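Of the protein chains in this complex, one is absent; all others appear in place.
Each chain carries a letter (A, B and C) given by its place in the written order, and its residues are counted from 1.
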Amino acid sequence: MEVKTPIILVNYKTYSESVGGKGLEIAKAAEEVSKETGVCIAVAPQHSDLRMIAESVEIPVFAQHIDPIKPGSHTGYVLPEAVAESGAVGTLINHSEHRLVLADIDEAVRRAREVGLKTVVCSNNIEVSAAVAALNPDFCAYEPPRLIGTGISVSTAEPEVVTRAVEVIRRVNPKVIPLCGAGITTGDDVLAALKLGTEGVLLASGVVKAKDPKNVLENMANSALKK
Amino acid sequence: MEVKTPIILVNYKTYSESVGGKGLEIAKAAEEVSKETGVCIAVAPQHSDLRMIAESVEIPVFAQHIDPIKPGSHTGYVLPEAVAESGAVGTLINHSEHRLVLADIDEAVRRAREVGLKTVVCSNNIEVSAAVAALNPDFCAYEPPRLIGTGISVSTAEPEVVTRAVEVIRRVNPKVIPLCGAGITTGDDVLAALKLGTEGVLLASGVVKAKDPKNVLENMANSALKK
Amino acid sequence: MEVKTPIILVNYKTYSESVGGKGLEIAKAAEEVSKETGVCIAVAPQHSDLRMIAESVEIPVFAQHIDPIKPGSHTGYVLPEAVAESGAVGTLINHSEHRLVLADIDEAVRRAREVGLKTVVCSNNIEVSAAVAALNPDFCAYEPPRLIGTGISVSTAEPEVVTRAVEVIRRVNPKVIPLCGAGITTGDDVLAALKLGTEGVLLASGVVKAKDPKNVLENMANSALKK
Partner (left out) sequence: MEVKTPIILVNYKTYSESVGGKGLEIAKAAEEVSKETGVCIAVAPQHSDLRMIAESVEIPVFAQHIDPIKPGSHTGYVLPEAVAESGAVGTLINHSEHRLVLADIDEAVRRAREVGLKTVVCSNNIEVSAAVAALNPDFCAYEPPRLIGTGISVSTAEPEVVTRAVEVIRRVNPKVIPLCGAGITTGDDVLAALKLGTEGVLLASGVVKAKDPKNVLENMANSALKK
């Protein structure tokens, strides 16, 4: 399941609208839109739904979190090997709702790489974006916490900050692909994000809580193609 | 999937011997022994294996951990509703490798009850066992951390402490069922635990890392019947 | 510096009104009122002010937190021995703003006892109050988080819950002295708390942010004497 850009990455969070069969429906919609448009759409379900969804769709499936651990005595934590074995191809790390100790982000990125998982490490401002880039993840997703879940898009509310985040990420580590997120609900938001230099978006409620997730995703994917 | 006592609860931890198909094999062995002997054997796989194993066997499946959260914005955490929806019937809480803030244990027990999950809350000494009992879980599993993973059984190394843990749990809250764990690897260990007043055991490496898990489980289940 | 009941315990939190010299002024006011009325008034300044205040007043000084550690390599944590050596006679543990893992509350209470510090362990509801009592602290302070800092007193808003908290604490462990807190700002609030069976109150903004802390403390101490 190739992860390519531009990417629309849908974080299911722990919304009731995304548990089990409901999450599978969203993944099916994402798969259809991805096939229609050629735009990469990935989903990040809850841990207990990873395998079921990864087995059911041909789009990239991400975990929402991994722990920086090796196989062993870590009851209840999320082993990178288990995530990879379930069929996921990548993982979010350090989402603003699940922040990690700095050394643990570093170790989680290493562990993900060892087991073949792509990493999307989240950042909350310019300085933290630069710090994240130094840790060498595949993607850095800049998300200002105060806009998450608001419907006010980072790409229109703070265009200059997105531009600067992209710049510092590129400067510190040109191999890291910049994404942005927070408040993204429309195709225009996605297009604006791409025009600011990102190669994709991370979003959640804009799709998961939409009345018609497929419609929103079509709108977003088609907008992404306009860039 | 009825949870009854005496119970043998196998915690898969994040051992490499328990990921995916390997974990399923252990669950199948547990199911066979449970059917042969009538003893309740439950398994606690990793989050990403919960659904697959719950769909494949007719024994109780437990999560290793839940977070004390409601549906919403909790990226990467373990929603009780999602665990229940995956087919699990219960969960460990506060394992010594995954300790929770006191108020969160209380809230996790409430949330588990709301979604119909049985709760096994772990404790590490007499006073903490009494505190756990006050929180009204279904089970309290006393496990002295220094014996976990050693192969030295709590039920033979510290019989008088197990007896006292059982007493304080019963005194604080007669509805809470006492279990014990740490170092349990043989049928004799299980029988000793039951004779000390517990109604079951929590164990991990003794089964998961055994050369022949089914053989160990048969030995344990048959010993449990001798009480 | 004897800790006796009824007790009025003033938590300085990290309010700017309580740092350094300002905190000392509040402690001096508490000392005067305590001498005038004979009511025990204790203060809980920030760590860096403990010694200066303990050396300057003849009332009990508490820390706001200790860590469950022994002397050693614990950079930046709060060693019980250091708190005792600074002149404090007790410590808060598990305040709702600084919650601890259950096993760590247990260990912190033990460590405090070893170094001669009195312990006030906070709880947020009935079940947690019972759990705290099982850990054998000197005091259990029941504080419903939603009333903290509101000025709506727990003792008038939830009298029946305070009564039940007192009952369960006494039932689980008769040696533990019940306190209550949250929203306490007047002498009437203190008197109500004592009439409900507590032996004192834990408060913060009601005194620290008052225009005239001494006046508030006089009012409270005199009300406490009416019981």
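Points to keep in mind about this one:
Convention: a contact is a pair of C-beta atoms (placed from the backbone, for glycine too) under 8 Å apart; a residue touches a chain by one contact, two chains touch by 3 or more.
Note that this is a predicted model, so its numbers are computed, not measured.
For the chain that does not appear, the touching partners among the shown chains are A, C.
Note on the undisplayed chain: of the listed residues A:V3, A:V78 or A:L135, the one touching it is A:L135.
Only one of A:S34, A:Q64 or A:N94 touches the absent chain when the whole complex is considered: A:N94. Touch with the chain omitted from the figure is made, among C:V78, C:V154, C:V172 or C:L191, by C:V78.
Residues of chain C in touch with the missing chain: 11, 13-16, 19-20, 46-52, 63-65, 69, 71-79, 81-83, 85-86, 88, 92, 95-98, 148-149, 204. Residues of chain A that touch the chain left out of view are 94, 96, 99-106, 124-125, 127-128, 130-136, 168, 172.
Simple rule for what comes next: only the chains that are shown with their structure count from here on.
Taken as a graph of touching chains, this assembly is arranged as a line, each chain contacting the next along an open chain of partners.
Seen as a C-alpha superposition, chain A sits on chain B after a turn of 180°, to the nearest 5.
Relative to the centroid of every protein C-alpha atom shown, the closest chain centre, again from C-alpha atoms, is found for B. Rounded to whole angstrom units, the spacing between the C-alpha centres of chain A and chain C is 45. If each chain is reduced to the centroid of its CA atoms, chain A and chain B end up 34 Å from each other. Here the spacing of chain B and chain C, counted between their Cα centres, is 37 Å.
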